[in-house]
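A single protein chain has been removed from this complex, and every other one stays in its place.
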Amino acid sequence: MSERLRMVEAVRDTLGAELARDDDVVVYGEDVGEAGGVFRATQGLIDDYPDRVFDTPVAEAGIVGAGVGLAATGMRPVAEIQFQSFLYQGFHQLAQHVARMRSRTRGTITCPMTIRTPYGGGIHALELHSESFEAGFAHIPGLKVVFPSSPAETKGLLTASIRSSDPVVFMEPTRLYRSFREEVPDDHEIPLGEARVVEPGEDITVVAWGSMLRETLDAVDDIDASVGVIDPRTLYPLDTETIVDSVKKTGRCAIVHEAPKTAGMAGEIIARLNEEAFLYLEAPIERVTGYDVPMPMFAREDDYLPDADRIEAGIRDTLEFG
Amino acid sequence: MSERLRMVEAVRDTLGAELARDDDVVVYGEDVGEAGGVFRATQGLIDDYPDRVFDTPVAEAGIVGAGVGLAATGMRPVAEIQFQSFLYQGFHQLAQHVARMRSRTRGTITCPMTIRTPYGGGIHALELHSESFEAGFAHIPGLKVVFPSSPAETKGLLTASIRSSDPVVFMEPTRLYRSFREEVPDDHEIPLGEARVVEPGEDITVVAWGSMLRETLDAVDDIDASVGVIDPRTLYPLDTETIVDSVKKTGRCAIVHEAPKTAGMAGEIIARLNEEAFLYLEAPIERVTGYDVPMPMFAREDDYLPDADRIEAGIRDTLEFG
Amino acid sequence: MPEETVAQFHIRSVQVLAEDETVDDELVPDLSDDELLTVYEQMKRSRRLDERAIALQRRGELGTYAPAIGQEAAQVGTAFALADDDWLVPSFREQPALLVHGTEPDAILQYAKGMEEGAEIPDGDGALPPAIPVGSQPLHATGIGWGEALQDRENVAITYFGDGATSEGDVYEAMNFAGVYDAQTVFVCQNNRYAISTGTEKQTNTETFAQKAIAAGIDCVQVDGNDVLGVYRVAREAVEKARNGEPVLIEALTYRRSMHTTSDDPSAYRESEEESEWEARDPILRFQRYLENRGVLDEETKEAITERIEEELAAAIEEANERREELDPADMFRHVYEDLPPELEEQLAAFEAEKGGESQ
Partner (left out) sequence: MPEETVAQFHIRSVQVLAEDETVDDELVPDLSDDELLTVYEQMKRSRRLDERAIALQRRGELGTYAPAIGQEAAQVGTAFALADDDWLVPSFREQPALLVHGTEPDAILQYAKGMEEGAEIPDGDGALPPAIPVGSQPLHATGIGWGEALQDRENVAITYFGDGATSEGDVYEAMNFAGVYDAQTVFVCQNNRYAISTGTEKQTNTETFAQKAIAAGIDCVQVDGNDVLGVYRVAREAVEKARNGEPVLIEALTYRRSMHTTSDDPSAYRESEEESEWEARDPILRFQRYLENRGVLDEETKEAITERIEEELAAAIEEANERREELDPADMFRHVYEDLPPELEEQLAAFEAEKGGESQ
């Protein structure tokens, strides 16, 4: 069985299914109960699971830190952080405890926690409601960093994240929450760490995730070349092999993200390509990214964000090199 | 006039000089007063400036956040965070306010704050006393990220940081605090954003900062080739030009850091070289870095940290490529 | 000493103008008729700004907006107790306090249009811009109140936050630091019963929010936050104390009558009866009846006030629209650092080339 769902509905559907499947799952966060979440991603769950769905105080360190304890007692905490930048309030708990509990106890205590958080620009939200700090999270060993880019992907990746015994930061692109519907299979798990070849291509490989994948697909439409598109889906671990294989074929590559350019994930991917496909590269790898400025308020948001035009220009430049 | 000082003495000397020069400077942090700091980097300052040197409660968000207010009243806060990973407790204040105050108010309010913090491994410290999250900080627009690698560099860079009207994260390598003395000029300011060519070289360019610069210089000694060594000193802004110029000459490059490999600063530097020196590269750029594991406790610390041997091997591999 | 009591605390609660319009003559602050009318007008001004802003948001002319409807007494009463050089450190729902403190309505509108221009702080304004991260700004107010003391100045900082914000560790750290450094800071917790959908009973197990101060060793007081005279009374006391290095926490009991923000639909989490009840307890109404009974406010004055406010707001809206038209997107590069670093120089050049390309 399957259903046509929007991304935000796929989140809800997955949470419901996992709450049903596993009594240890507990869903909590600010406003996720009675109101069903500020994006309605948890709507109705509290009615079915009043003992495992909780509205919390406004305290992100508390949300993340309490998860460490819940997990120690055998529960599987699935926390919502209302917007990604508010995960910074709990950054210390994430980096010092969630990510390290397994390694510092040599696997005797684990923290199978999933932290869902809406990220990114494009919906004209308030200040600090549109950040994408995936590079920072991917730089913290012990965490997995996961990005869905469609309703079905959401189902498959969120299911895998909740079931994973490693902690996951699950980044949900707000601008895709309601942007389109897609057939979402009923029981669906996508292994973490496997990229998806969205479009195979011969001339250039474009790597993009989350909401930037949609922009990329738009950009590609207008290009008269065989453009391969890869969605890594998990940024740590990163499926380097799939990307490298493609670039060995195409010799050219562009990477898209909305986070600021410097020290963003594109740098990491370029470094890996430099290591593993050096002799195949026919042009510098292009970065189409946000700028090194704080994500501006929404009047300048569209100017900040990479869009299909900018991505298209980046692809063309790379194709034309040499 | 100048004096032969250890790095930790150079910190103290600089703080004293800036407290003397500018009445607005205020030095505060955990144990920086009466005890003179856990590394003695602030020893004696409270005796000379009892009204501008403060022991604070154990609260890093408080330390960082209060700095925003102090700065608003016209002061120049110089805060010590006792160990770099405890800056995570104040990460939200850093990312949401310190870094953004200027941009979000269009320059009408600024935050000329310097956050000094000891970082890195090599002194057999406790857990979470040895982290290096420079890549995360450099990914936050609005911050400058500065790394001294010697006593004289400390003086020059810390002076510039305190005088800078932009906020600075100033990363002090604990293992160099007392490792050697150097002539430190009396009045010395090194502009932020200018790399230092430590050794010019023709065959390969090695980029390293902080304590890894020392390891690199040790490694280079044993290599029978003309090895250029560059210390970027400031990771944001990064003096790309100096690095690119050197690599255009050498065609080969290795980058060293002790932070985990994935999403570390080496990736960023590789990305920039890929963009600006693509046609000059004769070999893949080598990364000699920490592993993608949480900085282990000290029994395994030496196995984690890049040392002269590993750096030497990385340089040799790169020299031998092709 | 086997078992003894080593410390005791009690929480005072103050009300001057009761709901039934009785007034406590001992506590009533000595405000002139002009001052009383100013307080009234400021409450009306903010109310009207919020109403117009909601309408503008519905028409797509503003982004997400957080109205303060119902909280005007709590804010105007406190902000009115400040001196000109005092500091205001707001959260994101402080229209009433900002207007009292001198922020122009068009700045508020520009901010709501997603423009950093609206967060510019004019020279000497003694304010910080809105703080979106809940509970993060009280620490700034502590830093200001500490910095003013260090520089032997008398100015205080007043900061606003909600019931929900008190759950953030930062708010506790702010009050604790203030206690240690005798910061010249007044903390105003507007207990408006909700943090988005979350009622106060899910926020904390305490009987009051005022008692949060006990953990920080600073003074506190609770007040009927819909009673502008009571609020002003406790605020004036608190500001005086703070000026002498004694920080104070005020809990103002009020109610958020409208939606959390324009993105919110309160019917998902509260009954409309509750809202009606609080409509009757509206702080402006209560104060208006008081002024009318006292003979301070007549129809003519009311009309003059309304007219003034409407004119001002019309001008403010026009001004904000104009500034929006003039907006230069490239500005986003210009205020990140004092000087443009090479990275941004390059990115700005690329940006301009691209924009140039587009407009060709």
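Going in written order, the chains are labelled A, B and C, and every chain counts its residues from 1.
Operating definition for what follows: contacts are C-beta pairs under 8 Å (C-beta built on N, C-alpha and C of every residue); 3 or more make two chains touch, one makes a residue touch a chain.
All values reported here derive from a predicted model rather than from experimental measurement.
The missing chain, though absent from the view, touches A, B, C when the full complex is examined.
For the chain left out of this panel, the touching residue among B:79, B:94 or B:128 is B:128.
Taking the complete complex into account, B:57 is the one of B:16, B:57 or B:200 that touches the chain left out.
The hidden chain makes contact, of the residues C:214, C:228, C:284 or C:297, with C:214. Considering the complete assembly, chain A touches the hidden chain via residues 26, 51-52, 54, 56-57, 59, 61-62, 65-75, 77, 92-93, 96-97, 102-110, 141-142, 144, 164-166, 193, 236-241.
By the touch definition given at the top, chain B reaches the unshown chain through residues 30-31, 33-36, 38, 55-62, 85-86, 88-89, 124-129, 261-262, 291-294, 296-301, 303-304, 309-310, 313. With the whole complex as reference, residues 1-16, 18, 24, 26-27, 167-173, 176, 179-180, 202-208, 210-218, 222 of chain C touch the missing chain.
Just so it is clear, only the chains that are shown with their structure count from here on.
Considering every other chain in turn, the ones in contact with both chain A and chain C prove to be B.
In terms of their C-alpha centroids, the spacing between chain A and chain C amounts to 35 Å. For the pair chain B and chain C, the distance between C-alpha centroids works out to 39 Å.
Rounded to a whole number, the gap between the C-alpha centres of chain A and chain B is 30 angstrom.
Looking at chain B, one finds that residues 92, 96, 103-104, 141-142, 236, 238 touch two or more other chains.
Annotation for chain C: residues touching 2 or more other chains are 116, 119, 132-133, 169-170, 331-332, 336, 341, 343.
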